[in-house]
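Sharing a structure here in structure tokens format.
With one protein chain withheld, the remaining protein chains of the complex are depicted in position.
Chain naming follows the written order as A, B and C, and within any one chain the residues start at number 1.
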Amino acid sequence: MDLNSDLGEGFGAWRMGDDESLLAIVTSANIACGFHAGDPAIMHRTVRVAIERGVAIGAHVSYPDLRGFGRRHVDLPNEEIAADVLYQIGALEALAVSGGAHVAYVKPHGALYNEMAVDAALADTVVGAIVSYRDSLPLLSLPACEVTRSTERLGLPNVSEAFPDRAYEPDGRLTPRSRPGAVLHDPDEVARRAVQMATDGTVVATDGSIVRLDVQTLCVHGDGPAAVQSARAVRAALTAAGVKLAPFS
Amino acid sequence: MDLNSDLGEGFGAWRMGDDESLLAIVTSANIACGFHAGDPAIMHRTVRVAIERGVAIGAHVSYPDLRGFGRRHVDLPNEEIAADVLYQIGALEALAVSGGAHVAYVKPHGALYNEMAVDAALADTVVGAIVSYRDSLPLLSLPACEVTRSTERLGLPNVSEAFPDRAYEPDGRLTPRSRPGAVLHDPDEVARRAVQMATDGTVVATDGSIVRLDVQTLCVHGDGPAAVQSARAVRAALTAAGVKLAPFS
Amino acid sequence: MDLNSDLGEGFGAWRMGDDESLLAIVTSANIACGFHAGDPAIMHRTVRVAIERGVAIGAHVSYPDLRGFGRRHVDLPNEEIAADVLYQIGALEALAVSGGAHVAYVKPHGALYNEMAVDAALADTVVGAIVSYRDSLPLLSLPACEVTRSTERLGLPNVSEAFPDRAYEPDGRLTPRSRPGAVLHDPDEVARRAVQMATDGTVVATDGSIVRLDVQTLCVHGDGPAAVQSARAVRAALTAAGVKLAPFS
Partner (left out) sequence: MDLNSDLGEGFGAWRMGDDESLLAIVTSANIACGFHAGDPAIMHRTVRVAIERGVAIGAHVSYPDLRGFGRRHVDLPNEEIAADVLYQIGALEALAVSGGAHVAYVKPHGALYNEMAVDAALADTVVGAIVSYRDSLPLLSLPACEVTRSTERLGLPNVSEAFPDRAYEPDGRLTPRSRPGAVLHDPDEVARRAVQMATDGTVVATDGSIVRLDVQTLCVHGDGPAAVQSARAVRAALTAAGVKLAPFS
């Protein structure tokens, strides 16, 4: 099993999350590429530490929205989205190559991630752009969504992820953040769910039913001390349960 | 001989120069990478047309200075300049790869170009960054300056350029733009100088002396109708003189 | 009658439209405030020329979208839109005050303009922000839309505009740009329509019916030589018809 997390999300003098701690926990780093966070110098430093620790480098591509941290919809023509995605992947690739590595996968961020999951045309735009660049580059997404269908259609490897700290609906979707209980805060509970996801391929949904989750990576968050503690608990519990952690890529 | 020109220097809804005309004249296109001009969509379109016409793709890297068009000094630490240069080259490379090509050379822009010519430490920073990315990627510069010395020192191919529409001092340097007569406007005269540069490897300096210019490419400008006319005259005169035009790369 | 036009829509080294010519034609200048176009130096220069020529200064406020020229929807919370609008008005006001004048009105730009016309909550957000700043500052909009209703509700002066170079539907709305004939290009026809709008308060709609347009200002465009010619024809025809041109403010 793989553990991924969002990293390098500072900008200039600003920092976000505890990169140092997370890079000792995860096996795959979703590195911001300058459009929602991350300037070239921060990307360069994050890439170097990831390479040192054997953490896989993922391009965390976003709509161009520094002020909104990539969380809001921007109404762009498809041609522009495709160019933006290629631009970001390439920028990170050059920094990775300069350190002796390569971008190992792509994970869209924020609004782009959410919209691609439900918008087939948008998914095809991004998947098509990646295929035109390197058709062996895995794209990380929710399981069983428009992205997985698009990667199948256009011929790109897909990797699906689950969120140990998020509640799931009986149909396998994430409980919207607006609902109470959508995000779990108890590190032990989050760790237990991670183990079940990794060893059993299932999660207990909000109605108590057991839902199948076919995923190759678990996403942990690093924003705030509680989050890092939770990520650490996930890693410890997985290791204790005999799950071998390694980059999926 | 190669003819290079700055291209793709619009941003969003704004345009600069006559890209369409120039892409039918030059053999190498210095394509802006988003830091002084050029957004990903413009880069993508410029790359596609360049590929169609067999024009070589160069990364026209700059200080981050959209509002100043990369013409002014920004006081950046070397680590940041290296990361910025890699970021821009990689961004353009992904767009080139998506169209079936590669970045064939790097040409710094504006203040960065001018400062590298006289600042050995800055030249080493940029040259070192490129070497760490791909040590066979040519760097375009003035002849016999800190950049040529740095590329020799650090092991990177260098390509030197001359400007048919600029006056030269007896020591082989460009006459500063602030002096009268620094820029030549007569297309015929510019074309004659281009032929002499290409066939004889020399230029007539401001004092009438003949100066040796060891260059592999000539830079033509595309800003304004007179400039395009001048660039066309250069190409026609070179062809008439039997000079074969092709990308140096 | 007042003639307004969008001005100061360059950015850094880029230019858009023929500001010099338009500032000799219009009586009110919608000056870009840095969010879709216009940097402080361009704003400063445009303000100075407007003051010299007795042209009223309007704040042409926009969504933050330099790359999209303010033409695309950005999904912002209302609190942020209100702050953005105040920020832009104040920035232009300081430059106007520095030249001995004041911002005389506000005209939203692009996507914000279009969305406010049909979205009452958005209109209230912008109108409320302006009321909190200066409740005597007129807001320019389409006639009989959500903006006019909002200004009435919240107590802000409204000024309505018509477009002599745009086709109108029988219900008084603009024919969408996507339809053939939506934009008129013949300067003489545009000028005739302007005179009818100014003297009769009517326009001939696409079905030949005559529609009442209760407006205090006519918007002319300055992008491209044909547009400036058209704007000049409008001014000449209005003057010939005895319409007195002066800022509405």
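Criterion: a contact is a pair of C-beta atoms (placed from the backbone, for glycine too) under 8 Å apart; a residue touches a chain by one contact, two chains touch by 3 or more.
Since the model is a prediction, treat every value here as computed from it, not as a measurement.
Asker: In the complete assembly, which of C:Met16, C:Leu66 or C:Ile89 touches the absent chain?
Answerer: If we include the chain that is not displayed, C:Ile89 is the one touching it.
Asker: What residues on chain A make contact with the chain left out of this view?
Answerer: Touch with the absent chain occurs at residues 10-16, 37, 39, 66-69, 71.
Asker: Which parts of chain B are in contact with the chain that was left out?
Answerer: Looking at chain B, the ones touching the missing chain are residues 64-65, 67-68, 72-76, 111.
Asker: Kindly note down the residues of chain C that lie in touch with the hidden chain.
Answerer: Interface with the chain not displayed, on the chain C side: 34, 39-41, 43-44, 79-80, 82-84, 86-95, 97-99, 129, 132-134.
Simple rule for what comes next: only the chains that are shown with their structure count from here on.
Asker: Using mean CA coordinates as chain centres, what's the chain A-chain C distance in Å?
Answerer: Whole-Å distance between the two chain centres: 44.
Asker: Using Cα averages as centroids, what's the distance between chain A and chain B in whole Å?
Answerer: Roughly 39 Å separates the two chain centres.
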